[in-house]
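Read through the structure below, which is laid out as C-alpha cells, and then see the notes.
The complex is shown incomplete by one protein chain, all other protein chains being positioned as in the whole.
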Amino acid sequence: MSWPAVFEAELLRLGLQPRRARQLSTETVQQAAEHASAPADIFGPAHLYARHLVSELTVTAPVPMRTTGPVLLRLTGVGKRYRRQNVFHDVSLTVRGGEVAAIVGANGCGKSTLLRICAGLTRPTSGTVERTRRVGLVPQDGGTAGWLTAEEHFRLFGAAAGMARPRAASTGDHLAARLAWRPRRDQRVQQLSGGTRQKLNLVLGELHSPDLLLLDEPYQGFDQGAYLDFWQQVFAWRDAGRAIVVVTHLLHDLANVDHVLDLSS
Amino acid sequence: MTALVVASLSAREVGRRRLALALMVSLPLWFYLVRHAQAGSSIRMLTLGIGWAISTLTLFVVNASRTVDPRLRLTGASVLGIVGGRLLAMTGVGLALATGYGLLAVVDQKPLHPWSVMLMMVVTAIVAAPLGSLIGAVLPRELEGAFALFSFSAVQMLADPGQLVAKLLPFWSSREIGNYAIDGGSTDLIWRGLAHGAAVWVICTAGTVGFFAWRLRLARYPEPRP
Partner (left out) sequence: MIANRPWLHGFLDLCLLAMLAERADYGYGLAQRLAEAGVADVPGGTLYPALLRLEQQGLALPSWAPSEAGPRRKYYEITDAGRETLAAQAQEWTRFRDGVDMLISTVVPR
C-alpha cells in the first residue's frame, strides 16, 4: 500500500470518520508537496504519523483551571484483616468528580483488595466507606468469558445495566473506537491478544457510564500506543467530571494524577 | 430480562465448545451400551449418565463465570438474573439431551410404559442442573467440585436400593419412576418419584441462589457527605 493509503487506513482504525480521514490524507500529501518531498521523508512512517496526528488533534488546549465536582468516594480509616494477618490499616482517601487517584505499593500490600473494598465486593474490617452508587470495576485480568465475542459481552453487560441491545452494542463499539479498537463480530475473546482483552475489560467497566471508575492495572499487555490511548481515556473521563481510582506500579503515571495513595508505607 | 440474555449467551457459550459438547452428549451412551443386553438396567444407567453429564456441565459453566458474575452484579444485574439465567440454559440443554436419549431408549428397548421412561429422563435432567450449580456454589473450584460430583454419582450407582442412603441421594426420583416404567406396578411410584424430584430441585435451587446471594453480595455504602 502507498503512504497515503496506509495513513488513511490507520486514521480509520483510530476511529476517525471516513470523510475526515480522506481529507487529512489528501492534505498531508499536499503539505509534503510544498516541501517538494515524499510524505515519508517529511512525516516518517505513515502509521506512526497517523497516531501522532490524532493524539495532537484530540488533546485540545489544556484547560487551565479544572473544576472538581462533588465527593464520589471517601475512605475513612479503612483497614482489612484476613484472620490474624493485617493487610493494611487506617487508609483514608477522598476522591471528587474530575479527579484521578492512584493506589501504589509493593506486591501483596493489598492494592487489589482495597479496590474491591471500594467496589463493595469485599468488606473492610474497620473504617467507613462512602461511595456514589454508580461504579465500574476493571479487574487486573479475567472478568470476561472466553467463548463469547466482544459484541456478546456488550449485550451481556448491557442487559445487566438495563440497556437495550442496540444501545449496548453501539455504546460498546464507540468506546472501543476511542481505544483504537474495532471489535470483529466473529472473534471470540479467547482469540484476542492480551492487550485487546484488556481494552474489552475497560469498555465493559464503563459501558453503563458509571460516575466512579475503579481500574486495577488495566494496561497489562498494552503496547506503547495503547498505553497512551488508555491514559488519554482516563483524562477524558476525568475532564467529563468522573472520578477514577487506578492501581498502578508505573511511577511515571503519577505526574498527572491528583492523589497518590502509597499502601506500603 | 437479564436472565434471558444470560441464558441465551450461556447456551451459546456451551454450544461453541464442540468437543466438550460431543463428549458430554456421548457420556450417557456409554452407560447405556455397557448394559444394553438388560433392558431395565440399561435405561437406569442411561439416566445416571444423563444426570452426571448435565450436573458436570452445569458445574463447569457456573465455575467458568466466577470472575464475570461479580462484574455483572456491579453493573446492576440481580443474583436471580445471573444464576437463574445459567440454570435456565443448562436445564434447556438437559431437556434436549433427555428427550433425545428418552426416544432412543423407548424405540430400542420397548419398555412397559414408554411415557414414564420419557418422564424419568426429563426429571433427571431437571434435577441435575441445580445439583451441579449447588456444588459449584459450595465448592467454587473445578477440581473440588468435580470430585464431589464423582462421589455422588459413584454412590448413586453402587448404593443398595434398599438402604436409606439410596433414598437420600439426588437421583432417587428417577429410580422410583424407572421402577414403574420398567417393572410396572402402582402409579404411587410415579408420584413418590415426582415428589422426591421436586424436593431435590427446590433444595438445590434455593441452595444455589442462597449461596450466590451470599457470594455476590455487595456492600451497601452510603452516598458521600459533601
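A and B label the chains in the order they appear, each numbered from 1.
Assume a contact is a pair of C-beta atoms (placed from the backbone, for glycine too) under 8 Å apart; a residue touches a chain by one contact, two chains touch by 3 or more.
Every value quoted in this text rests on a predicted model; they were computed, and no experiment measured them.
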Contacts of the hidden chain among displayed chains: A
Candidate in contact with the missing chain, chosen from A:18, A:44 or A:69: A:44
Among A:14, A:32, A:200 or A:257, residue touching the chain not depicted: A:32
Options A:6, A:53, A:148 or A:263, residue touching the unrepresented chain: A:53
Interface residues of chain A (partner: the chain not displayed): 24, 27-28, 30-36, 42-44, 49, 52-53, 56-57, 60-61
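Following the convention adopted for this analysis, only the chains that are shown with their structure count from here on.
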Chain A-chain B separation of Cα centroids, rounded to whole Å: 40
Interface residues, chain B side, partner chain A - complex: 1-2, 5-6, 9, 12-13, 16-17, 64-65, 67-68, 70-77, 81, 218-226
Complex interface listing, chain A residues touching chain B: 70-74, 117, 119-123, 129-133, 135-137, 139, 142-145, 147-148, 152, 155-157, 159-162, 188, 204-205, 207-208
